[in-house]
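For reference, the structure discussed in these notes is given below.
Of the protein chains in this complex, one is absent; all others appear in place.
And now, chain A:
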């Protein structure tokens, strides 16, 4: 991967995410529902990413490791999607264009293969970000 390839990220709802959230944010269901990035197959080939392997997503305000999948609700090449929630909000830029509403959809990210990286739980990410995580790194 020589050149830098910028993707456009959106974060939106999914039925599975809604169900999992109501089961509980610390549940395995929430973990499975939300720590994925949906990408176009062409982009995955271009970036050397295999389906269902972990990738590192980096934006201007943070980074997160999630699992790359081809979603049923297809995105066109150049667009990618993480379901709203803890993983998405690690990379959502807080800039609001003076409206109070952060840039939840339409911000630039880079995605690189990271098959050896581990996925972190929701608690690990949020408590880790505020210096309260007491588990293993």
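Just a few scattered comments:
Rule of thumb we're sticking to: a contact is a pair of C-beta atoms (placed from the backbone, for glycine too) under 8 Å apart; a residue touches a chain by one contact, two chains touch by 3 or more; residues count from 1.
In this text, contacts and distances are computed from a predicted model.
Within the choices "MrpA C-terminal/MbhE domain-containing protein", "Sulfur carrier protein", "Na(+)/H(+) antiporter subunit B" or "Formylmethanofuran dehydrogenase subunit B", the name that UniProt assigns to the complex's undisplayed chain is "Formylmethanofuran dehydrogenase subunit B". Listed here are the chain A residues that touch the chain not shown: 8, 10-15, 18-19, 22-26, 61-62, 72-76, 79, 81, 84-86, 89-90, 92-94, 96-106, 122-123, 125-127, 129-130, 132, 134.
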